[in-house]
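As you look at this complex, bear in mind that one protein chain is not there, while each of the others sits in place.
Presenting subunit A:
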């Protein structure tokens, strides 16, 4: 993850943060999952990547972000 940060590879960051979120979510750790989802979402949003929509939805479902339609 630090490598992707260092290289400015923000698409890679979307994937890595999403993976981290998935793992925490599977472990039932909602706060940690939402922390990682937030990062995945921000980097997806920054690039205008389509992943942003699904990530926003996941956060909104947990009541952690407004749903952006």
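Everything below uses one rule, namely that a contact is a pair of C-beta atoms (placed from the backbone, for glycine too) under 8 Å apart; a residue touches a chain by one contact, two chains touch by 3 or more; residues count from 1.
Assume contacts and distances are computed from a predicted model.
Asker: Considering the UniProt annotation of the chain absent from this complex, which name among "Amino acid/amide ABC transporter ATP-binding protein 1 (HAAT family)", "Ferrous iron transport protein A", "Phenylpropionate dioxygenase, large terminal subunit" or "Gluconate 2-dehydrogenase subunit 3 family protein" applies?
Answerer: For the chain missing from the view, the UniProt record says "Phenylpropionate dioxygenase, large terminal subunit".
Asker: Which subunit A residues would touch the chain omitted from the figure, given the whole complex?
Answerer: Touch set of subunit A with respect to the missing chain: 31-35, 37-39, 41-42, 44-49, 52, 59, 64-66, 68.
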